[in-house]
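All protein chains but one are shown at their positions in the complex.
We call the chains A, B and C, going by the order they appear; numbering starts again at 1 in every chain.
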Amino acid sequence: MSFNVAILGASGYTGAELVRLIATHPALRIAALSADRKAGQAMGDVFPHLRHLALPPLCTIDAIDFAGIDLVFCALPHGLSQALVRDLPRQVKVVDLGADFRLRDAAAYEKWYGAPHVAMALQAEAVYGLTEFYRDAIAGARLVAGTGCNAATVQFALRPLIAAGVIDLDNIICDLKNGLSGAGRSLKENMLFAERSEDVAGYSQGGKHRHLAEFDQEFSALAGRKVEIVFTPHLVPVNRGILASCYVKGDAQAIHETLLSRYADEPFIVVLPFGQLPAMSHVQGSNFCHIGVVADRISGRALVVSTLDNLNKGSSGQALQNANLMLGLDETTGLMLAPVFP
Amino acid sequence: MSFNVAILGASGYTGAELVRLIATHPALRIAALSADRKAGQAMGDVFPHLRHLALPPLCTIDAIDFAGIDLVFCALPHGLSQALVRDLPRQVKVVDLGADFRLRDAAAYEKWYGAPHVAMALQAEAVYGLTEFYRDAIAGARLVAGTGCNAATVQFALRPLIAAGVIDLDNIICDLKNGLSGAGRSLKENMLFAERSEDVAGYSQGGKHRHLAEFDQEFSALAGRKVEIVFTPHLVPVNRGILASCYVKGDAQAIHETLLSRYADEPFIVVLPFGQLPAMSHVQGSNFCHIGVVADRISGRALVVSTLDNLNKGSSGQALQNANLMLGLDETTGLMLAPVFP
Amino acid sequence: MSFNVAILGASGYTGAELVRLIATHPALRIAALSADRKAGQAMGDVFPHLRHLALPPLCTIDAIDFAGIDLVFCALPHGLSQALVRDLPRQVKVVDLGADFRLRDAAAYEKWYGAPHVAMALQAEAVYGLTEFYRDAIAGARLVAGTGCNAATVQFALRPLIAAGVIDLDNIICDLKNGLSGAGRSLKENMLFAERSEDVAGYSQGGKHRHLAEFDQEFSALAGRKVEIVFTPHLVPVNRGILASCYVKGDAQAIHETLLSRYADEPFIVVLPFGQLPAMSHVQGSNFCHIGVVADRISGRALVVSTLDNLNKGSSGQALQNANLMLGLDETTGLMLAPVFP
Partner (left out) sequence: MSFNVAILGASGYTGAELVRLIATHPALRIAALSADRKAGQAMGDVFPHLRHLALPPLCTIDAIDFAGIDLVFCALPHGLSQALVRDLPRQVKVVDLGADFRLRDAAAYEKWYGAPHVAMALQAEAVYGLTEFYRDAIAGARLVAGTGCNAATVQFALRPLIAAGVIDLDNIICDLKNGLSGAGRSLKENMLFAERSEDVAGYSQGGKHRHLAEFDQEFSALAGRKVEIVFTPHLVPVNRGILASCYVKGDAQAIHETLLSRYADEPFIVVLPFGQLPAMSHVQGSNFCHIGVVADRISGRALVVSTLDNLNKGSSGQALQNANLMLGLDETTGLMLAPVFP
């Protein structure tokens, strides 16, 4: 059985990553690729690493006939999916990779994204796309909202710990190191090679990063009380990868056992032996997330480090994993590609 | 149908790349992994990016029972394969990734590798592993000798041109830019990050690089006369990739047409439109080779640029492509993974 | 004795490099810094690595009182210097870092830069700024035209050889590897970190690069006949540095001796022992140029490799060296900073 999919916003990195993954997926067929500003161009001209593939040319969204499409991946800039998805035929399933449907609360959305949500009715049926924690709802959903890439990385480390009550909820500090593909292909002076190579610097400091909205929503729901974490991302000169160093108070052994137990049956989440830390280069190019736990010399403190590929497990791989579920396929289909190292 | 394979020298980068590729290959099963100095360790400890795979533990070569093995990949340091392969059971097919069986002439081997060959009888039956040019012989071979990674990159650019007589054989200059995984995982001061990052430098300059032996052998055989090229590799701070800039005398359009025509049916060789150049980042992580041709402003001069991933098409991907042929499988099985970008 | 200088176009990389160098120069005082679009900002906000310095704020060019200025460095985009310099008070000396006054021939300028020159009278008095070859004229000049960074790198390797007649003028092939700061701080998609990291690719291929105009002018004048070289630059993922691999026909020993002899008294040009090649990381951050010569295994062929820092010796360091001469200072003043490694 084969399904037709469309990718909206195919000229960005997450769009290209979807194409890369689907290229060896046995049950999906790319029926349409949209990129409004590059409509008419071949995908292989915009992304020459894909030039060996037979792909439909880039087109405007308006030019797509959604009648024959089973599922749409929306890889559009934040804010553009709401109206668009609202107007799609109801039989088309949707995986949104942006932020438009992540927040269940309209006020929170407006606070963090600076404009009112225009499709709250649709939001009500959207399922938060962290597969390992919303699997059943995703399988039955019409609309799935992909998580933020940082949000995914940290939640894999902390959700089981918050749920199990093994860490102090008022002292969670997450320091992230972020690869640069996360900034996308748009032009920003501070994303030039000469600016970022040989540099490390924090950004969105002090609690300004929008992924905090997801942490607030998810962790508070999980804990049954308000939970706020300290979260500072840092740009590091690598292409792909997020490594989250989470400093928590709790018993390190209990933390490790909680994670081991929770993820024992998960195909993509690997918990390392106690005392070992994961490295960004161990997951790049793949849908895997590696997690390690270390006890600090100070009693009652632990370090939990998780890492994943922001374009893959943090975005397009997650999206494909969810699409598999929504289409009744095995969740891992097309996603068992091993990481690329070195 | 499934075949059992063994990888000898699995603790090096080409060994790890073989495991990565075979991990999603539908017809091969990894039955043994050897690494003499790391025998007893888990492959996932030596290469944590492979830790999600169920693999046999690393062992010594002596510990392998070759009775159940259909094909062996030898990814050993140069010089170690000769005696080893000589002593393997005859029913085991062999793909050697090193230099031991590349040169048909014993004197040439001794000149370039500094020691006499110890298995010349075996050499006589070895087929040179440049798949696109030795396909039929490879399909029927018991022993295939993988090419040098530089040797593959330049031959893809030049073989059809030499065969067609469209370039001057006495004025071929090849300037290569080489990613650093080609140096392997062994310890060398000049391969430390702080030494190579932010640096570019030539090496093996003036005609000292061993891959020249392959050029001399192959190009002279093809031309029916002695052909010597100028060849200078340069280290560039990227992990994977070789980009060969070949400066030739000849008509650029004729050169382009010759390449287009020769590679029209090849699944892994992509010839770009006339006037366009390929980039290293368009093939990394894949078995593809991209080739471009540009006319110089000086009449009668052209630039032919080819690029491939040294660990993949330049080594382990090529080896797997050959193994597919030797086992009667479709040549592209397990090798259609799209390049990873960015 | 102290001189007042102004830097026009201080918000680009070459402007910032001038400020860095002048910061420890004993006889120059920065009296004005212009950057039209960033006028009003502090230099330390635009370039935080300079925030410890007491510098005048960025202003528009119009706001500068040139009465008290001894010398102006023009680090403006190509095309903007012509009219500007024409209108400066005559007593102000000018070092132009752009391309506006490099070409003595009006037709050549228009051909390569796509517009007629608007200050040809001024062009007539401009001295080409390759210090080591125009030293006396520079010392007496009012207007010096800085060379292209590629043009400098290759000329250091080839000028003495052409002058001495030790190489074949019809077979000169120059393959360059170029650091990315050469593209400046302007926004281009292909200069994003994620696009350039892990990549190598040629550009301006086939004889389209504008620095060819300088080679044509200088080499033909030197040889007394038309000389055209093959010249292909390649982007490599380093911040600073150009490494030029020049493939020539001639006797390698004679070539080496010619270079050794020519540069014996030059403070910034270092010729390596015969057979050794220079590396980009040996000159970064400095005004030095290293040159090496290697004989090819093919008799009568040699490789000459030169390397320098494009922002320093290739641009701002060269400019300061020339300014020193024009102001009657020792040429090396403020320029003996050792390269930074690693």
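Here is the rule we go by: contacts are C-beta pairs under 8 Å (C-beta built on N, C-alpha and C of every residue); 3 or more make two chains touch, one makes a residue touch a chain.
A quick note: this is a predicted structure, and the numbers were derived from the prediction, not measured.
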Residue among A:87, A:110 or A:198 that touches the chain left out of view: A:198
Of C:120, C:139, C:270 or C:327, the one touching the omitted chain in the full complex: C:270
For chain B, residues in touch with the removed chain: 13, 180-181, 183, 185, 187-189, 191-198, 237-239
Where the unshown chain meets chain A, residue by residue: 171, 173, 175, 177, 194-195, 197-203, 205-208, 212, 228, 230, 232, 234, 236-241, 243, 245, 247, 275, 277-281, 284, 294-298, 301, 303, 305, 342
Chain not shown, touching residues in chain C: 13, 16, 19-20, 23-24, 47-53, 181, 198, 239-240, 270, 278-279, 281-286, 288, 290, 336-342
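To be clear about the criterion, only the chains that are shown with their structure count from here on.
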Copies chain A and chain C - rotation angle from C-alpha fit, nearest 5 degrees: 180
Chain with minimal offset from the mean of all protein Cα atoms: B
Chain at maximum distance from chain B, centres defined as averaged CA atoms: C
Fraction-based call for chain C against chain B, same above half, different below: same
Chain centre separation in whole Å, for chain B relative to chain A (CA means): 36
Distance between chain centroids, defined by C-alpha means - chain A, chain C (Å): 45
CA centroid of chain B to CA centroid of chain C, Å: 40
Chain C residues counted as touching two or more neighbouring chains: 194-195, 197-198, 237-239
